[in-house]
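Here the complex is missing one protein chain, while the rest keep their positions.
Every chain is named by a letter (A, B and C) in the order it is written, and numbering of its residues begins at 1.
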Amino acid sequence: MADIAEFRADTRAWLEQNCPPGLVGRGSNPLEGVWGGRKWTFSDPDRKRWLERMAERGWTAPSWPREYGGGGLSPAEAKVLAQEMRSLRIPPALIGFGLTMIGPTLLQFGDEEQKREHLPRIGRGEIRWCQGYSEPGAGSDLASLQTRALREGDEFVVTGQKIWTSYADQCDWIFALVRTKADGKKQEGITFLLIDMDSPGVSVSPILLISGSSPFCETHFDGVRVPVRNVLGTIDGGWTVAKALLGHERSMIADAFGSAGGASSRRGLPDVARDHLGEDQGRIADPRVRDRVVQAEMDARAFMLTVQRTRDAAKAGHQPGPESSIFKVYGTELNMRRHELLVEILGPQGLGWEGEGFDDFERELTRDWLRSRGNSIEGGTSEIQRNIIAKHVLGLPD
Amino acid sequence: MADIAEFRADTRAWLEQNCPPGLVGRGSNPLEGVWGGRKWTFSDPDRKRWLERMAERGWTAPSWPREYGGGGLSPAEAKVLAQEMRSLRIPPALIGFGLTMIGPTLLQFGDEEQKREHLPRIGRGEIRWCQGYSEPGAGSDLASLQTRALREGDEFVVTGQKIWTSYADQCDWIFALVRTKADGKKQEGITFLLIDMDSPGVSVSPILLISGSSPFCETHFDGVRVPVRNVLGTIDGGWTVAKALLGHERSMIADAFGSAGGASSRRGLPDVARDHLGEDQGRIADPRVRDRVVQAEMDARAFMLTVQRTRDAAKAGHQPGPESSIFKVYGTELNMRRHELLVEILGPQGLGWEGEGFDDFERELTRDWLRSRGNSIEGGTSEIQRNIIAKHVLGLPD
Amino acid sequence: MQLVLSEDQELLAKTAADFAAEHAPVSRVRALRDARDPIGYSRDLWRQMAELGWVGIPFAEQHGGADMGLAELVCVLEALGRGLAPEPFLGCVLLAGRAIQRAGSEAQQAAWLPRIASGDVVAALAYQEAGSRYDPTRIEATAAPRGSGWRLSGQKIQVLDAVGADLLVVAARCGGGIGLFLVASDATGVQVVPQTRIDHRNAALVKLDDVDVSQDAALGSPDAGGALLEEVVDYASVGLTGEMLGSMARAFELTLEHLKSREQFDAPIGSFQALKHRAANVYIEIELCRSAVMAAARAVDAGDAEAAELVSLAKARCSDAALLTANEAVQMFGGVGMTDEYDIGFYLKRARVAQQTFGDAGWHRERWARLRGY
Partner (left out) sequence: MQLVLSEDQELLAKTAADFAAEHAPVSRVRALRDARDPIGYSRDLWRQMAELGWVGIPFAEQHGGADMGLAELVCVLEALGRGLAPEPFLGCVLLAGRAIQRAGSEAQQAAWLPRIASGDVVAALAYQEAGSRYDPTRIEATAAPRGSGWRLSGQKIQVLDAVGADLLVVAARCGGGIGLFLVASDATGVQVVPQTRIDHRNAALVKLDDVDVSQDAALGSPDAGGALLEEVVDYASVGLTGEMLGSMARAFELTLEHLKSREQFDAPIGSFQALKHRAANVYIEIELCRSAVMAAARAVDAGDAEAAELVSLAKARCSDAALLTANEAVQMFGGVGMTDEYDIGFYLKRARVAQQTFGDAGWHRERWARLRGY
């Protein structure tokens, strides 16, 4: 414990000395986050400096081993670092799927060469990763994927189409599931491949969503040659790797919905309701809306307590199980309910798309609401999550 | 139209002359209804007289043919009779499963002898019928029933157990589904049998419900001998008859939930809420409860309009289809929601079982609430109704 | 009140459905949006609808109308709602036209209604303001007496079908009450600024900067427009619920088609019981909406005492059901339901706008309770 106190003091001192003053107090706003990669342009030189300093110390990936560019921190130390950054409201130096999804999966399944090749570049923000899982015919039924990889000597030749590849147009590498064996059970014969998107034959086109944004792309592979050493795990054994990574994805999503996202969460529900509906003796004037605000707030509190309980249990040595599916399903559906309610609170002002008659907050909120409708679909639909809970937690029969 | 006006005048005059004055204005209260049968005792000589007069005229079953003891009225005339009885608030002379379930099914499937034997006795209230469908192992999956009937000459020998036989302890005859063929598809090999409950080997025991009432029984058949001429429809072809009868049952349930039932429906939700929660400027004082009252009231209005729309369409010659499943599922679930709300409105007074500290209305309401939980189970569960809608109305695949 | 279509109404509904299927599929709404069409609807199609007699349905025969009612309008609007047709029935016929019909002098009616019914003039009713929320009588724009006429000032928001309209009916505070005034859209001091909402339907800010109108611009008594506004908005609300009914029915059809054709886990996803039961719930809600809309239309046409309650019943139910249908549709379509490429998102956006037009579900539940006295 003495060590931890010392670590806390050192960390705080280092942060105060090294974080560019312009960033202190900015807090964690995902819309301003640094995702890195070859195509990245920094909006602010402070952000660049901050990334360099943190990466140098290994603190962009604080709990990864030092030999792979991480900070080598113990869980307790990593928690202290997060606490101190939160207390100073310092933004993370780097965010993205490299840190939260493929990185942990590489640590678990990668061979020495793969870890040395990829992890340090992720930690330094040099390579931005995207996920090539879903296909037009393989959504909830991911294992029915059809993108095929034919072995030719030391290479696979990959042909097919991935969909919902997040920000693929801004990424450098993609981790993709491909079919390497056509017969047998469909979960067998899938291989987990790391693919450089600069390879000839890779093409990307953004998908326009109903909210007007394009966070996802279609990614086509037309005879793309990928070295066999880019297989993570074993050939035909990619399903195991894929599922492990989905676990990391779910916990990342739970984190996200436990805290942030969009205009709506930057202003509290009660405040928005009071502003738009007025007060009556200190209460939100419309009792119907007030009750729904209360329910949403109480649901959020209970949800956050549940996230905390799971973390406290993990710290106490209890292994987290498939019950983490509840974070995905409840967190996203709560977020959607909050957005439905916010748009209703705005009333006629909750209908703006662009131009006159609506202010920035109103327009952004309306689009956030539209965007939120996808929360219960992406990263495994709510239906799939409930199937998982029923089967793996409750033991209900197929 | 002139004929109808005349019929209306005649009917009104007859009703005014023949209905015992003590019954005029009493209205239709199912708890006071006359169910008839050998074991029936009249609470009131007026009720007996009223049944005799109506039965004599055939108006206990107004639209059945006269030769079977009915009134031989056209649909338009039957509607006029109902309207005039409603307008004078005269109670029905007779109610029960004979009139609403087995009677119409006998008219549809019975041979001449069966119709002449059973229908007049139903119309006169001499025989009370119950339904022997469900078994402990065959609830939603009715066709898996196991009560078996072995042919011996001109008789079937019936052995097995039925459950949820409504008021079987007070009934004279039972219409039952029995298995006459063990192999093949389970819907085949079922026979629809009419069984006199005075036959040796029939025994009945009431089932105590959580509400403290016992409207249902278990009925055991131990080598009961039933003449083969008591088969309704064909031997092994009872499933068709059974399904037709279920249609009559569903529409009866829809009627019931469109109108009556229990203490709660005899006093309006808004009145109960005002009494228990007080008023604030003419409004139910608790805005949360008020909103739920409004929703329940609006749901009820929309539901009744939908029942009316279906009837109006039927009158206009449109055939009602499987969409009548929505009456069963929505009507019962609405009734359950109303009871949940009523008990909550009563607050601590909504918890009484018996004895001091609760008045009659409160205790009855609490038990009505407990009883209402079965509404979405009996007569085909809500799950089965939704399956039916999905398959037969929406055409969704199995 | 008979909740069944008459033979004439069945014929009208059938004609409208055929017309809509041929001329007004949802793809047209996408095309108008992508072309950034300034008025967001087709003048040609509007004229064709006028020729078919639909635009004049509620007006008297001497004003070029068919002297029919909401029951018939709903037949047409439901058909058009299936393809989200953006033609200006709500703003021009059900709001502005209805206001002129109800409160206008014979001269005013004769001057405007025939030209509205023929499709030559498009009118709009400017009543809603930034502070109105859903109360049509919460109005701050003013009509100050000036000479024998009035001077109008104020700002109106989300005025339906105002972009490209010829005539504006403007609600303004006048003396102790609210007056309605006929204002040419090109009058001095009038500014119509298009607003882009998520459904891309025609709507505008209407800015009135010392707009002078003459004595005969007043529609009815210049301070008795409050009750009229409520009545007219009720009338339009029923029309809107008819449109919503068509939209949700169509969105549900598209969903059912998807459930039957999309396969995952080697089975059509419509075979999964959880989705089946949710689809059954959506079906039930739509059926209840249909009953409420039919009843509201007939009650308003008949001047029934329960009319206002039934309007609120229909609007509250349709608001909830349209969103439920659209939300479930997007969820059941899955990822592609979130893409602009698929049509289902258009239904979601329109459902949201419709829910927040003329009062949302909560507003109408509150009103129902008020009308019922609890």
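Odds and ends about this structure:
Definition applied: contacts are C-beta pairs under 8 Å (C-beta built on N, C-alpha and C of every residue); 3 or more make two chains touch, one makes a residue touch a chain.
Quick caveat, the model's predicted, so the values are computed rather than measured.
Listed by label, the shown chains that the missing chain touches in the whole complex are A, B, C.
Take chain A: the residues that touch the chain left off the picture are 270, 273-274, 282-284, 290-291, 293-295, 297-299, 301-303, 305-306, 308-309, 312-313, 315-316, 318, 323, 326, 329-330, 383, 385-387, 389-391, 393-398.
For chain B, the residues in touch with the chain missing from this view are 134, 137-141, 144, 163-164, 207-210, 212, 286, 288-289, 340, 343-344, 347-348, 350-358, 366, 369-370, 373-374, 376-378, 381-383, 386.
Interface residues of chain C facing the missing partner chain: 272-274, 276-277.
Keep this in mind: only the chains that are shown with their structure count from here on.
Chain centroids computed from C-alpha atoms place C closest to the centre of all protein C-alpha atoms shown.
Centroids built from CA atoms put chain C at 43 Å from chain B.
Averaged Cα coordinates give chain A a centre that lies 41 Å from the centre of chain C.
Counting partner chains per residue, chain A shows two or more touched chains at residues 288. The set of chain C residues touching two or more other chains comprises 275, 365-366.
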